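Pasting a structure here, questions to come.
All protein chains of the complex are present and in place, except for one that has been dropped.
Lettered A and B in written order, each chain numbered from 1.
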Amino acid sequence: MAKVNLRKVVKKYGALQVVHGIDLEIDDNEFVVLVGPSGCGKSTTLRMIAGLEAISDGEISIGERVVNDLPPRNRNISMVFQNYALYPHMTVRENLGFSLKIAKRPQEEIDRAVEAAAQILSLSEYMDRKPGALSGGQRQRVAMGRAIVRHPDVFLFDEPLSNLDAKLRTQMRTEIKKLHQKVKSTIVYVTHDQVEAMTLADRIVIMRDGHIEQVGTPLEVFETPANTFVATFIGSPPMNLLAGRVADGEIAIEGGPQIAVPDPFSGKVVNGQEVILGFRSDNLMPAGHAMPMEGGFTEFDMKVDLSEPLGTETLLFGSLAGKEVQAKMLNPRPVSDGEELRFQLDLTRCHLFDANSQQSLR
Amino acid sequence: MNENLQYRIRARLLKVLHFVTLFIAMAIICVPGLWVVLNSFRPTVEIMAKPPVWVPGDLNLDNYRAMFGAVGEGGVPVLQYFTNSLIISVTSTLIAILVGMAGGYAFARFRFKGKASIFIGLMLTRAVPGVSLSLPLFIVMAKTGLIDTHMGLILVYVALNVPFTIWLIDGFFRQVPVELAEAAEIDGCTRWQAFWKVEFPVARAGVASAGIFAFLTSWNEYALASQLTRSTFSKTMPVGLRDFTSEFTINWGGMCALAVLMIIPALILTFLVQKHLIAGLTFGGVKG
Partner (left out) sequence: MSRFRPPPWFVLLLPAIIILSAVVLIPLLLSLYSSFTPYRLTRPETLYKWIGTYNYEKAIESAHFWAAFGRTILLLTIALNLEMLMGLGLALLVNKVTYGQRTLRTVMMFPMMFSPILVGFQFKFIFNDNVGLVNNALQSLGLSNVAIPWLVDGQLAFFSILVAEMWSSTSVFAILILAGLFAVPRDPIEAAKVDGCTPWQSFRHITLPYIMPFIYIALAIRSLDVARAYDIVQIMTNGGPARRTELLWTLIGRTGYVDAKMGYANAMGYISIFLAIFFTIYFFRKLNAARSELGMAG
C-alpha cells in the first residue's frame, strides 16, 4: 500500500518520444485505470512504474521512495501481464510460490500464502497442473494469484483481460473488482477498453500520443469531458459532434438547424466563434417516446437512415449537416428506414468545444 | 537518491564490463583468421623471422601469383584442386538436396510406424567417425575402382550430407501448413504439382540453407578425402593444403594463400544463409 507519484516522466526511444512528461499522483489504495487507444503510451507508462523500462527524464516514486533507477525487484510491486506470462515449466503451485521462494521465505509461510491466494481465486483444484493444461480464464487467475501472494505495495495490470472472450472478460472484471475490495491495495490498470475503465476505476486517466488528456472519476470524464477526444473515447456509442458557429446566442450548424447555446456555456462564447457541439445519443430522442424533457431543449426534424433495435431501446441513425448522428428511442416502436421524425435535443446535457483547440468551453 | 545513484553506477559498470568482454571475445574469434589472411600477403621469410616482425614491412601478392602461376608454388596445382573441390562439392550438394528433400518431405508429411527410430537411424550414420569409415570405404572403393575419382568422393559426400539435409528440410516443411497443399489439390493440382508449386516455394529458403550447409561440409571435409584421393585429378583443397608441408618445413605463405582461397567461397555462402541456417536447425530440433 503506497502512493505512486509520476513527475514530468518522459520516455524516448532514440529520437522518438513516446511519453511527453506526464504528471500523475495515485493515492493509497486507489484503483487507477490508464486508458487510451493503442500507441498512446499507457503501457509504456505502466512499464516505467514497474521498472521494466528505464525513464528518460522525470521522477517516479513509490511510497516515499524515488525509484527512478531501481530494478523491478526492489520496487515491491507485482504485475499481471496481457499474455499471463506464467512460467510454463512450473506447476500452478510453483508459479504462485515462485516470488516467495526467490525471497527465501520459510516453506510453511510460502505454503500458507499460496493456499490463501488459491482460496481467493478458487484455484485449489488445479494446483499441480502446469499452465499448458489450463484454460484462458484459469491462467488469468493464476497470473493474478501470483501477484497477490507477494502482498506488494502496488499492483500493476497490463491489459489483463484482452486475451479472454467476451463472457469471461465480464466475469473476470467483476473478480478483479472484488479482489480490490478484499486485498486493499493500490492498483494501476492499463486497458484500451473504455467499458473496463469505467466499471473498474476509482479514477480514469485518459491518454493520447504520450499526453494525459484528462484525469477524473468515471462519471466526471463521462459527464464533463475535457475535450473532443475524451468525449468520443468515453461512452458508447461515441458522442455526436457537430461543427457550428456562434451567432446571437445560437449555434448555427452548417446546413442544419439553429440551436440555442446551452445554458452552462452562455457567456463563455463570443459571436462568430467556431465551436463544436457535442451530445450523446441518450439526449437526442424522438418526441413523445419518453418522459417529456424538462428544462431547455430544442426540436428539429431528422430523417432516420437506419435503426438498430436493442430491445429496451432502439438506436436511430440519421444525419445532420452531412454528419452521421445517433439518437436513442426508449419504449421503441418499429421505425422504417427513411422515416422522418421529430427529435428533441436536451440542451442541459450538451457539450461545447472550441473548434480550434478542441478543448471544452465549460 | 543515494540508492538510485548506486544502481545507476552499477548499471554503468556492467555496461562497460559487457563491452570489454564482448570485445575480447570477438578479438579471440577474429585474430587467428585475420592472422592467416595477413600472412598470405607476406613472404615466408618475414613470417618466419626471428625476432618476429610485428609490423608487416613487405605486403605483396607473391604468394597468390605463385599459386595461380602455371605450375603453382612448389608445383602445387592449386587451380586443379580448386576445380576438383568445386565439381565435387557442387555435384554432391545437388544430389544431397534432391535425396534430402524427398526424405525430409516423407518425415514432415507422413505418419508411419518406426518413424522416430528410422530418423535416429539415419542421423546416426552421420555419427560414424570419418576415420573409422574411411578404412572400409577405402577397401570397397579400391575394389570397385571408384578410388581416386570424382565420382567416388561425390557419392561419399552425398551420404555424409543426406542425414543433415533431411533434418533441416524436415523442419522447414513442417512449418508449411498441410492445408496449403490441400488447398492446391482442391484447386486442381496433382500432388506432384501441389508440391512444386506451393510447398516447395514456401520452404525454399530452408532448402537453400540446407544446400549451403551441405556444400560447406563437402568443401571442408578432410578425413575421408585424404584417404580416398591420391592424384592431382581428384584431390580437393583441404587435402592439397598438405602439399605445402614437407618433412621438415612448411611453406606458410603459400599455405595461407590457399587457405584464403578456401575461405572466401565459404564466407560468402555463409553470409547469404546465416539467418535461415539457424532457423532450420532450431525448428527441426525444437518443434520436434
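Everything below uses one rule, namely that contacts are C-beta pairs under 8 Å (C-beta built on N, C-alpha and C of every residue); 3 or more make two chains touch, one makes a residue touch a chain.
None of these values were measured; they are calculated from a predicted model.
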Shown chains contacted by the missing chain are A, B
Out of A:86, A:190 or A:329, only one touches the absent chain, namely A:86
Where B:78, B:137, B:208 or B:257 are the choices, the one touching the absent chain is B:137
Note that chain A touches the absent chain at residues 50-52, 71-73, 77-79, 81-89, 98-99, 102-103, 130, 132, 146, 150, 156
Across the whole complex, the chain not displayed is touched by chain B residues 18, 21-22, 25-26, 28-30, 32-33, 35-36, 47-52, 54, 98-100, 102-103, 105-106, 109-110, 112, 118, 120, 122-137, 139-140, 155-156, 158-160, 162-164, 166, 216, 219-223, 227, 238, 241, 250, 252, 255, 259, 262-263, 266-267, 270-271, 274, 278-279, 281-282, 285-288
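Throughout what follows, only the chains that are shown with their structure count from here on.
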Per the C-alpha centroid definition, the whole-Å distance linking chain A and chain B comes out as 57
Residue set of chain B touching chain A in the complex reads 1, 3-5, 7-8, 11
Within the complex, chain B is touched by chain A residues 65-71, 74
